[in-house]
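Take a look at the following structure, please.
Yeah, one chain of the complex is gone here, protein chain that is, but the others are all in their spots.
Presenting subunit A:
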Amino acid sequence: MASYARELTPAVKVQNLHRSFNEAGGVLNGLDLDIAPGEFVALLGRSGSGKSTLLRSLAGLDRGVAGTGRIEVPEKVSVVFQDSRLLPWKRVLDNVTLGLRADDAAQRGEKALEEVGLAGRERAWPHELSGGEQQRAALARSLVRDPQLLLADEPFGALDALTRIRMHTLLRTLCEVHQPAVLLVTHDVDEAIVLADRVIVLDGGVVRHDAQIELDGRRSVADPAFARLRARLLSELGVEDDHDAAPGRRTGSHLGERAAS
(Lines give C-alpha, C1' and ligand atoms only; values in the text may rest on other atoms or scores of the structure.)
Protein backbone atom coordinates (compact mmCIF):
# COMPACT_ATOMS: atom_id res chain seq x y z
CA MET A 1 0.00 0.00 0.00
CA ALA A 2 1.37 3.42 -0.94
CA SER A 3 2.22 5.45 2.11
CA TYR A 4 0.97 8.76 0.72
CA ALA A 5 -2.56 7.28 0.40
CA ARG A 6 -2.44 6.34 4.06
CA GLU A 7 -1.59 9.85 5.06
CA LEU A 8 -4.41 11.37 3.01
CA THR A 9 -7.29 9.29 4.38
CA PRO A 10 -6.73 8.01 7.88
CA ALA A 11 -8.99 5.24 9.15
CA VAL A 12 -9.02 6.77 12.60
CA LYS A 13 -8.70 10.44 13.38
CA VAL A 14 -8.67 11.62 16.97
CA GLN A 15 -8.25 15.29 17.76
CA ASN A 16 -7.81 17.02 21.10
CA LEU A 17 -9.56 14.27 23.03
CA HIS A 18 -10.36 14.93 26.67
CA ARG A 19 -11.99 12.40 28.98
CA SER A 20 -12.36 12.49 32.76
CA PHE A 21 -14.17 10.34 35.28
CA ASN A 22 -14.17 12.95 38.05
CA GLU A 23 -13.28 16.59 38.68
CA ALA A 24 -9.86 15.69 40.11
CA GLY A 25 -8.16 15.26 36.76
CA GLY A 26 -8.50 14.01 33.23
CA VAL A 27 -7.65 10.52 32.03
CA LEU A 28 -7.14 11.77 28.49
CA ASN A 29 -5.81 15.31 28.17
CA GLY A 30 -5.92 16.58 24.61
CA LEU A 31 -4.86 13.41 22.83
CA ASP A 32 -4.28 13.42 19.06
CA LEU A 33 -3.97 10.21 17.05
CA ASP A 34 -4.25 9.15 13.42
CA ILE A 35 -4.27 5.54 12.27
CA ALA A 36 -3.92 4.74 8.58
CA PRO A 37 -6.06 2.08 6.88
CA GLY A 38 -4.48 -1.32 7.41
CA GLU A 39 -1.99 0.02 9.94
CA PHE A 40 -1.32 -2.04 13.06
CA VAL A 41 -0.81 0.23 16.07
CA ALA A 42 0.10 -1.06 19.51
CA LEU A 43 -0.79 1.13 22.44
CA LEU A 44 1.44 0.81 25.48
CA GLY A 45 1.10 2.53 28.80
CA ARG A 46 1.15 2.01 32.51
CA SER A 47 -1.97 1.18 34.45
CA GLY A 48 -4.14 4.28 34.54
CA SER A 49 -2.43 5.92 31.57
CA GLY A 50 -5.76 6.06 29.73
CA LYS A 51 -5.19 3.35 27.11
CA SER A 52 -8.42 1.50 27.85
CA THR A 53 -10.29 4.78 28.06
CA LEU A 54 -9.05 5.68 24.58
CA LEU A 55 -10.03 2.29 23.18
CA ARG A 56 -13.50 2.50 24.70
CA SER A 57 -13.92 5.99 23.27
CA LEU A 58 -13.10 4.69 19.80
CA ALA A 59 -15.49 1.76 20.32
CA GLY A 60 -18.28 4.12 21.31
CA LEU A 61 -18.57 2.49 24.71
CA ASP A 62 -17.90 5.53 26.89
CA ARG A 63 -21.44 6.90 27.13
CA GLY A 64 -21.74 9.07 30.19
CA VAL A 65 -18.01 9.76 30.52
CA ALA A 66 -17.40 13.50 30.60
CA GLY A 67 -15.17 14.90 27.88
CA THR A 68 -14.64 16.82 24.67
CA GLY A 69 -12.81 16.34 21.39
CA ARG A 70 -13.34 14.84 17.99
CA ILE A 71 -13.29 11.16 17.00
CA GLU A 72 -13.69 9.84 13.47
CA VAL A 73 -13.80 6.07 13.03
CA PRO A 74 -14.82 3.87 10.08
CA GLU A 75 -18.32 2.48 9.79
CA LYS A 76 -17.35 -1.10 10.59
CA VAL A 77 -15.57 -1.39 13.93
CA SER A 78 -15.04 -4.64 15.80
CA VAL A 79 -13.91 -5.03 19.38
CA VAL A 80 -12.00 -7.92 20.94
CA PHE A 81 -12.03 -7.87 24.72
CA GLN A 82 -9.64 -9.41 27.22
CA ASP A 83 -12.28 -12.02 28.00
CA SER A 84 -13.72 -13.74 24.96
CA ARG A 85 -17.28 -12.71 25.86
CA LEU A 86 -18.82 -15.67 24.14
CA LEU A 87 -22.42 -16.06 25.24
CA PRO A 88 -22.34 -19.30 27.27
CA TRP A 89 -25.82 -20.31 26.08
CA LYS A 90 -24.96 -20.13 22.38
CA ARG A 91 -22.91 -22.63 20.43
CA VAL A 92 -19.64 -21.35 18.99
CA LEU A 93 -20.98 -20.78 15.47
CA ASP A 94 -24.05 -18.92 16.77
CA ASN A 95 -21.75 -16.75 18.84
CA VAL A 96 -19.66 -15.92 15.79
CA THR A 97 -22.66 -15.01 13.64
CA LEU A 98 -24.55 -13.17 16.39
CA GLY A 99 -26.24 -10.10 14.92
CA LEU A 100 -24.79 -10.81 11.47
CA ARG A 101 -27.44 -9.89 8.95
CA ALA A 102 -26.56 -11.84 5.82
CA ASP A 103 -28.18 -14.73 3.99
CA ASP A 104 -24.93 -16.67 4.10
CA ALA A 105 -24.17 -15.81 7.73
CA ALA A 106 -23.68 -19.46 8.69
CA GLN A 107 -21.26 -20.15 5.81
CA ARG A 108 -19.31 -16.99 6.58
CA GLY A 109 -19.18 -17.95 10.25
CA GLU A 110 -17.87 -21.41 9.36
CA LYS A 111 -15.24 -19.89 7.11
CA ALA A 112 -14.13 -17.50 9.84
CA LEU A 113 -13.88 -20.36 12.34
CA GLU A 114 -11.81 -22.31 9.84
CA GLU A 115 -9.50 -19.32 9.45
CA VAL A 116 -8.81 -19.17 13.18
CA GLY A 117 -8.24 -22.94 13.31
CA LEU A 118 -11.55 -23.92 14.87
CA ALA A 119 -13.06 -25.87 11.98
CA GLY A 120 -15.22 -28.67 13.33
CA ARG A 121 -15.93 -26.91 16.63
CA GLU A 122 -19.00 -25.04 15.32
CA ARG A 123 -21.41 -26.99 17.52
CA ALA A 124 -19.32 -26.83 20.71
CA TRP A 125 -20.42 -24.84 23.73
CA PRO A 126 -18.04 -22.00 24.65
CA HIS A 127 -17.05 -23.58 27.96
CA GLU A 128 -15.91 -26.69 26.12
CA LEU A 129 -13.15 -24.62 24.50
CA SER A 130 -9.82 -23.80 26.11
CA GLY A 131 -8.96 -20.18 26.91
CA GLY A 132 -6.98 -19.81 23.69
CA GLU A 133 -9.71 -21.40 21.60
CA GLN A 134 -12.30 -19.08 23.15
CA GLN A 135 -10.19 -16.11 22.16
CA ARG A 136 -9.84 -17.56 18.64
CA ALA A 137 -13.63 -17.75 18.46
CA ALA A 138 -13.83 -14.13 19.60
CA LEU A 139 -11.39 -13.19 16.81
CA ALA A 140 -13.58 -15.07 14.31
CA ARG A 141 -16.61 -13.17 15.59
CA SER A 142 -14.81 -9.90 14.91
CA LEU A 143 -13.35 -10.82 11.52
CA VAL A 144 -16.58 -12.26 10.10
CA ARG A 145 -17.86 -8.67 10.13
CA ASP A 146 -15.02 -7.49 7.83
CA PRO A 147 -14.01 -4.64 10.14
CA GLN A 148 -12.17 -1.60 8.82
CA LEU A 149 -10.98 -1.05 12.38
CA LEU A 150 -10.20 -3.75 14.92
CA LEU A 151 -9.96 -2.62 18.52
CA ALA A 152 -8.34 -5.12 20.86
CA ASP A 153 -8.12 -4.52 24.61
CA GLU A 154 -5.36 -6.79 25.96
CA PRO A 155 -6.85 -9.71 24.03
CA PHE A 156 -4.13 -12.15 25.08
CA GLY A 157 -3.67 -10.87 28.62
CA ALA A 158 -5.46 -13.80 30.22
CA LEU A 159 -3.71 -16.50 28.18
CA ASP A 160 -0.70 -18.55 29.17
CA ALA A 161 2.66 -17.64 27.61
CA LEU A 162 2.76 -20.49 25.07
CA THR A 163 -0.79 -19.91 23.86
CA ARG A 164 -0.02 -16.21 23.60
CA ILE A 165 2.84 -16.85 21.17
CA ARG A 166 0.55 -18.95 18.96
CA MET A 167 -2.10 -16.24 19.08
CA HIS A 168 0.45 -13.62 17.97
CA THR A 169 1.22 -15.64 14.86
CA LEU A 170 -2.48 -16.13 14.16
CA LEU A 171 -3.31 -12.44 14.61
CA ARG A 172 -0.49 -11.36 12.28
CA THR A 173 -1.66 -13.78 9.60
CA LEU A 174 -5.27 -12.69 9.93
CA CYS A 175 -4.36 -9.03 9.74
CA GLU A 176 -2.27 -9.61 6.62
CA VAL A 177 -5.29 -11.25 4.96
CA HIS A 178 -8.05 -8.89 6.11
CA GLN A 179 -6.04 -5.65 6.34
CA PRO A 180 -8.04 -3.87 9.02
CA ALA A 181 -6.57 -0.91 10.87
CA VAL A 182 -5.74 -2.27 14.31
CA LEU A 183 -5.40 -0.61 17.69
CA LEU A 184 -4.04 -3.14 20.16
CA VAL A 185 -3.93 -2.14 23.81
CA THR A 186 -1.31 -4.14 25.66
CA HIS A 187 1.11 -3.87 28.54
CA ASP A 188 3.44 -6.43 27.03
CA VAL A 189 6.30 -4.62 25.25
CA ASP A 190 7.40 -7.76 23.37
CA GLU A 191 3.88 -8.32 22.11
CA ALA A 192 3.77 -4.74 20.84
CA ILE A 193 7.10 -5.06 19.01
CA VAL A 194 6.31 -8.47 17.52
CA LEU A 195 2.88 -7.47 16.20
CA ALA A 196 2.75 -3.79 15.39
CA ASP A 197 3.80 -1.47 12.56
CA ARG A 198 3.87 1.39 15.03
CA VAL A 199 4.05 1.64 18.80
CA ILE A 200 2.51 4.45 20.80
CA VAL A 201 3.24 5.04 24.48
CA LEU A 202 0.55 6.82 26.40
CA ASP A 203 1.36 8.76 29.56
CA GLY A 204 -0.65 11.31 31.48
CA GLY A 205 -3.43 11.12 28.92
CA VAL A 206 -1.34 12.20 25.90
CA VAL A 207 0.88 10.41 23.39
CA ARG A 208 4.34 10.47 24.91
CA HIS A 209 6.15 8.39 22.34
CA ASP A 210 5.17 7.45 18.80
CA ALA A 211 7.49 5.33 16.67
CA GLN A 212 7.36 3.18 13.55
CA ILE A 213 8.89 -0.23 14.06
CA GLU A 214 11.71 -0.55 11.56
CA LEU A 215 12.49 -4.22 12.10
CA ASP A 216 12.36 -6.29 8.94
CA GLY A 217 10.87 -9.69 8.30
CA ARG A 218 10.67 -12.15 11.15
CA ARG A 219 10.95 -10.22 14.36
CA SER A 220 13.09 -12.09 16.79
CA VAL A 221 13.92 -11.29 20.38
CA ALA A 222 17.44 -12.49 19.55
CA ASP A 223 17.85 -9.52 17.18
CA PRO A 224 19.94 -6.76 18.84
CA ALA A 225 17.66 -4.14 17.22
CA PHE A 226 14.73 -5.79 18.97
CA ALA A 227 16.50 -5.53 22.32
CA ARG A 228 17.40 -1.86 21.73
CA LEU A 229 13.80 -0.99 20.83
CA ARG A 230 12.57 -2.93 23.79
CA ALA A 231 14.89 -1.11 26.19
CA ARG A 232 13.85 2.25 24.75
CA LEU A 233 10.14 1.52 25.08
CA LEU A 234 10.61 0.25 28.60
CA SER A 235 12.46 3.40 29.54
CA GLU A 236 9.61 5.46 28.06
CA LEU A 237 7.37 3.49 30.38
CA GLY A 238 9.59 4.29 33.34
CA VAL A 239 11.24 0.88 33.67
CA GLU A 240 15.03 1.18 33.69
CA ASP A 241 16.28 -1.94 35.46
CA ASP A 242 15.07 -4.52 32.97
CA HIS A 243 16.34 -7.73 34.54
CA ASP A 244 14.32 -9.75 32.02
CA ALA A 245 16.79 -8.71 29.35
CA ALA A 246 19.58 -10.61 31.10
CA PRO A 247 20.88 -13.37 28.81
CA GLY A 248 19.44 -16.82 29.32
CA ARG A 249 16.34 -15.55 31.06
CA ARG A 250 13.59 -13.94 29.07
CA THR A 251 9.87 -14.03 29.57
CA GLY A 252 7.06 -11.66 28.69
CA SER A 253 7.58 -8.32 30.35
CA HIS A 254 4.46 -7.25 32.12
CA LEU A 255 4.66 -3.61 32.98
CA GLY A 256 1.53 -3.68 35.06
CA GLU A 257 3.22 -5.90 37.61
CA ARG A 258 6.57 -4.21 37.62
CA ALA A 259 5.40 -0.64 37.42
CA ALA A 260 3.38 -1.30 40.54
CA SER A 261 6.29 -2.59 42.57
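We take it that a residue touches a chain if its C-beta (ideal position, glycine included) is under 8 Å from a C-beta of that chain, and two chains touch if they have at least 3 such contacts; residues count from 1.
In this section, contacts and distances are computed from a predicted model.
Between the names "Ni/Fe-hydrogenase subunit HybB-like protein", "5-methyltetrahydrofolate--homocysteine methyltransferase", "ABC transporter permease" or "Phosphoribosylformylglycinamidine synthase subunit PurQ", the one given in UniProt for the chain missing from this structure view is "ABC transporter permease". Annotation: of A:Val79, A:Leu93 or A:Leu143, A:Val79 touches the absent chain (contact as defined above). When the missing chain is restored to the complex, the residue among A:Ile71, A:Leu98, A:Val207 or A:Ala231 that touches it is A:Leu98. Think of the hidden chain as still there; on subunit A it touches residues 59-61, 77-79, 81, 83, 85, 87-90, 98-99, 125, 127-128, 141, 145.
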